[in-house]
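Quick one: the structure is below, and I'll ask about it shortly.
Right, subunit A next:
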Amino acid sequence: MINTLKNPANRAWIVLMIATGITWYLGEIGAAGTAAIVAMLLIAFVKGRLVILDFMELRAAPLMWRVLLEGWLILVSSLILIAYWISLK
Partner candidate 1 sequence: MNTIALDPAEHHVKRLPGDLAIWFFILAEMVAFAVFFSSYAFARAKNVEMFNLYQQTLDRNLGALNTLLLITGSWFVVLAVQAAHRDDQKSISRNILFGFLCGGGFLTVKVIEYAAKFGAGISLSTNTFYMFYISLTFFHFMHVILGMVILAVLWKQSRDGAYGAHNAHGLESGAAYWHMVDLLWIVLFPLVYVMR
Partner candidate 2 sequence: MQYKSQAVAKPYFIAAIGLFVGQILFGLIMGLQYVLGDFLFPAIPFNVARMVHTNLLIVWLLFGFMGGAYFLIPEESETELFSPKLALIMFWIFLVAGAATIVGYLAVPYATLAELTGNNIIETMGREFLEQPLPTKVGIVAVALVFLFNITMTVLKGKKTAISLVLLIGLWGLAVFYLFSFYNPANVVLDKFFWWWTVHLWVEGVWELILGSFLAFVLIKTTGVDREVIEKWLYVIVTLTLISGIIGTGHHYFWIGTPEYWQWWGSIFSALEPIPFFAMTVFAFNMVNRRRREHPNKAAVLWALGTGVMAFLGAGVWGFLHTLAPVNYYTHGTQITAAHGHMAFYGAYAMVNLMIISYAMPILRGRAANSNRSQVLEMWSFWLMTVSIVFITLFLTAAGILQVWLQRVSDTPLPFMVAQDKIALFYWMREWAGVAFLIGLIVYITSFFVSGEEKAS
């Protein structure tokens, strides 16, 4: 069991599954508004980052590629956040 958890991919998988469950649950209870949006974006960001670092194995890649992919995630999340922020006004 401990050995299984040593593998970062396995840890990432568990976190990803749980995080998906949380997002789904937030949907089920009808969460809406600023807090819900920020929470879901945050979850998506964490999930995306895990995929980039542990699935795509960019943790050990040249910095440029990490920055490009993680930057993409930040950019997309920020644009979505801005658009939703506009819609809440």
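Simple rule for what comes next: a residue touches a chain if its C-beta (ideal position, glycine included) is under 8 Å from a C-beta of that chain, and two chains touch if they have at least 3 such contacts; residues count from 1.
Selection rule, in plain terms: all candidates are chains of the complex that A comes from, given by their letters.
None of these values were measured; they are calculated from a predicted model.
For subunit A, the touching candidate in this complex, among 1 or 2, is 1. Listing the residues of subunit A that touch candidate 1 in their complex gives 7, 9-10, 12-13, 16-17, 20-21, 23-24, 26-28, 32, 36-37, 40-41, 43-44, 47-48, 51-52, 54-58, 60-63, 65, 68-69, 72-73, 75-77, 79-80, 82-84, 86-87.
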